[in-house]
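The complex appears here minus one protein chain, its other protein chains still in place.
Showing chain A:
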């Protein structure tokens, strides 16, 4: 029998259930659906952050602006059923399930560095599929130059959306060649388990050479277009957040120097580390931006 997404036992449930079980029975309580991803040559060999760190320090303003708010408030989000609307300049527009987009046999483990524009960083073991494969499934038409993404709007389950702090829904976009790059993935899991809600369940984008805000969470809509899409942070403050948002230690955000970063979980006096160009993925992605002035296209 093939396990479907709906067969995943929510983590809270199995942890809860486990707490009632005896030590012997705890063996049985191993997750109902552990996600396994094939190891990838694109993974970093840096040590990943702990699950606790990754799931308790999040920017996901749909659940509040505090770093702990998503862990606190995302539990009520219904992630099953879920569908992603793929439309625009594609051959096969329609509604796709998470299983359609990221079938178990296609999953890969991608251990990536994540760099936030606020100058902190983590290393995260994602489970997911290349975005290029997903877009190919929908059939990208030759006229498509950009990909636009949208997050769910459901204020009754996403308390942050009851305030007009951002122009909901959260929107992000990539140029088509960026979207087709092998490093860009759609993640459905984290540490051999389904993606926790606060990390963007059930399916999110991960673009490791860009600041974290480009990696839009809880995606419900993907649209292929011929013009550059609107992006939430760029709309809000274009002088601070560009469309590209490539990690670049030489181009400073007006309020945060981007030259260095703090690795989350490194301890009180671990200090800072230098931020590498394109978050350390320059060898793979620098070619995408050849001839572009990155101080203008930030």
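Note that a residue touches a chain if its C-beta (ideal position, glycine included) is under 8 Å from a C-beta of that chain, and two chains touch if they have at least 3 such contacts; residues count from 1.
Here, contacts and distances are computed from a predicted model.
Per its UniProt entry, the chain excluded from the display bears the name "Protein-methionine-sulfoxide reductase heme-binding subunit MsrQ", taken from "Protein-methionine-sulfoxide reductase heme-binding subunit MsrQ", "SH3b domain-containing protein", "Cytochrome C oxidase subunit I" or "ABC transporter permease". For the chain missing from the display, the contacting residue among A:47, A:270 or A:292 is A:270, taking the whole complex into account.
Of the candidate positions A:47, A:153, A:259 or A:292, contact with the hidden chain is made by A:259. Note on the undisplayed chain: of the listed residues A:34, A:104, A:166 or A:251, the one touching it is A:166.
The set of chain A residues touching the chain not shown comprises 50, 52-53, 56-57, 61, 65, 67-68, 118, 120, 165-166, 252, 254-257, 259-260, 262, 264-265, 268-272.
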